[in-house]
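Reviewing the structure listed below.
And now, chain A:
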Amino acid sequence: MAVMTFAGAALKNFFSKPVTTKYPAEPAEYKERTRGHIEISIDDCIGCGMCTRCCPCGTLSIDKIKGTWTINRFDCIACGFCVEKCPKKCLTMVAGYQTPDGEKETVTYTKSPEVLEAEAKQREEMAKKAAEAKKAAEAKKAAEAAKAAEEKKD
Partner candidate 1 sequence: MTATEGKNEIIAIEPGELSVKAMEMKSKGLRLSQACAAWLRKDEKLELSYSFVDDDNYDMFNVRISLDNDKRDTEIASISDIFPYAAFYENEMRELFGANIKVINLDFHNKLYRIEEETPFVPKKEGQN
Partner candidate 2 sequence: MYKITRSPWVMHYDGSSCNGCDIEVLACLTPVYDAERFGIINTGDPMQADILLVTGGINTQNAPVVKQLYDQMADPKVVVAVGVCACTGGVFKDCYNILGGADQVIPVDVYVPGCAARPQAIIDGIVKGIGVFQERLEKMEKGESLTEDKEKKAEETAESEDK
Partner candidate 3 sequence: MFDLIIPFLICFPFLMAVILLCCGKSKFGNIVSYFGAVVIMIASVAFFVYKGVSGGFAFGQGMYVNTEIADYVILAGEILIVLVVTFLSFKYKRAWVSLLSILPTAAIIFQEEIAAPEEIEHIYIDKLALLMIILVGVVGSLIIMYAVGYMEGYHNHHKEVQDRRNYFLALLFMFMGAMFGFVTCASLIWLVFFWECTSVCSFLLIGYTRTEEAVNNSFRALWMNLLGGAALVVGIIAFYNYVYPTLSFRTFLMVIPQMTSFLGAVSLLPVFLMAFAALTKSAQLPFSTWLLGAMVAPTPSSTLLHSATMVKAGIYILIRLAPLMAGNVVGTFIAFIGGFTFIAASLMAVSQTDAKKILAMSTISNLGLMTACAGVGTAETTWACIFLLLFHAVSKSLLFQVVGATENSLHSRDVEDFHGLLYMLPKHAMFMFIGITGMFLAPFGMLIAKWSALKGMVDGKHILLILFIVFGSAITSLYWCKWMGKLIAHPHKEKKVKDVTHAGEMISFWVHGLVMILLCVFLPVVSVYYVDSIIAGSDMFNTNGAAIPASTMYILITILMLVFIVPLVLYASGKNDHSTEKLAYMGGINTGKNNGFVDFMGEEKTLMMSNYYFEKMLSIEKLMKPAQVVALVALLIIFSMLGGYSIGGMF
């Protein structure tokens, strides 16, 4: 029957330095891999929507036209799946957590105007091309239909 078996350890603790961190007097230290929050280099984003689709929480939303990428940081579980999936690797997981707040606000990143412009231009072109392609396809279809009709007649 031993009593106070912990006395040695307790006394040793008493005379040694506490292990307590200095936070918040000193900033927190993070490990390199720490999954803190998601950063985006928005201009690289191609708005493919891969991240929004793969996010298990549905935290992300994008607006391709406006060139925005929106995240609700109070909803992100920092799983890093979006980072893994992003084809352009424009998402990164960085250390440091989102500070607590009284409101759950979403953050929206908007592409810089130049990029937006370029994109809009590109889109226009694309649209044009698409329209052309569509026209062509339609014409083709119509032709085919006509052909078919003809064949039927036969």
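Criterion: a contact is a pair of C-beta atoms (placed from the backbone, for glycine too) under 8 Å apart; a residue touches a chain by one contact, two chains touch by 3 or more; residues count from 1.
Selection rule: all candidates are chains of the complex that A comes from, given by their letters.
Values in this document were obtained by computation on a predicted structure and should not be read as measured data.
Asker: Thinking of the complex as a whole, which of 1, 2 or 3 is in touch with chain A?
Answerer: 2
Asker: Help me check something: in the complex, which residues belonging to chain A touch candidate 2?
Answerer: 18-21, 23-24, 28, 56-58, 72-79, 97-104
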